[in-house]
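Omission of a single protein chain aside, the complex is shown with its protein chains in their original locations.
This part shows chain A:
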Amino acid sequence: MHRFVTHTHKGIAALAKIIVVTSGKGGVGKTTTSASISTGLARRGHKTVVIDFDVGLRNLDLIMNCERRVVYDFVNVIQGEASLNQALIRDKRVDTLYILPASQTREKEALTKEGVEAVINELSETFDYIVCDSPAGIEHGAQMALYYADEAIVVTNPEVSSVRDSDRILGILQSKSRRAEMGQDPVKEHLLLTRYNPERVEKGEMLSVGDVEEILAIPLLGVIPESQVVLNASNQGTPVILEGDSDAGQAYEDAVARLLGEEREHRFMTAQKKGFFSRMFKG
């Protein structure tokens, strides 16, 4: 496919689509989501790179099961100690997927705006999608991860503190992203609700999809059900989207499809009525 390279700002080529996976709050599933979304995009034939912005708390390589293949990292590339090709790790399962790991030994301040721009710029020339896995919080690292984004996947758990933090990060996307600063079209926002447990929603122990949508007022990309499969997959270093038989895997697959513009009905949002036997034997 032929595409024109258009230079919008100081040489950032608008070729690849840059997607940030962010949340404000920690532990809600950003890295799990980054791994699955990037894998899903790559499996559909899009050349995809996923960048770990969590300098000092490197996790993505574990989830992607490439921790033993890390030689150079993001900060090495920014500081000119390695080339991008030396640092990029090609995924063993999906050959159109690459991982740019974070540095475990540096500080987040090593990510400079110019350095990140140069790396993203270079990646833009050859990749279709650049997925930026943001660190938790709203400080420098998180701001660097979202700065160049075209789209944002805001990962939220169905509880009030997570919703509040997501709201905060949405505000930062609107005011501190490059698109905001340049007065361009705003960053396209997507809500991804993770760790959703319909039974607990019914008991009133969790916010419902409707509650969260109503508060955050952004379009829903998907609902990932709470599942033991997610934990197991993380421990084994498999992006959960590759667990095609599981609810969570299918939910991520749906989310990727919607991200690419497909219409898909939302699933896994209502409690399964347990039959007599499953209640008897599975508790």
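Here is the rule we use: a contact is a pair of C-beta atoms (placed from the backbone, for glycine too) under 8 Å apart; a residue touches a chain by one contact, two chains touch by 3 or more; residues count from 1.
As a working rule, contacts and distances are computed from a predicted model.
Participant: Tell me the UniProt protein name of the chain this structure doesn't show, selecting from "Ion-translocating oxidoreductase complex subunit C", "Peptide/nickel transport system ATP-binding protein", "Probable septum site-determining protein MinC" or "Protein translocase subunit SecD".
Facilitator: Checked against "Ion-translocating oxidoreductase complex subunit C", "Peptide/nickel transport system ATP-binding protein", "Probable septum site-determining protein MinC" or "Protein translocase subunit SecD": the hidden chain maps to "Probable septum site-determining protein MinC".
Participant: Given that one chain is not shown, which residue among A:V71, A:M182, A:A217 or A:L231 touches it?
Facilitator: Of these options, the touching residue for the absent chain is A:A217.
Participant: Using the touch definition from the top, which of A:T112, A:T126 or A:Q174 touches the missing chain?
Facilitator: With A:T112, A:T126 or A:Q174 as choices, the missing chain is touched by A:Q174.
Participant: Can you list where chain A touches the absent chain?
Facilitator: Against the missing chain, chain A presents residues 138, 164-165, 167-168, 170-172, 174-175, 186, 215, 217.
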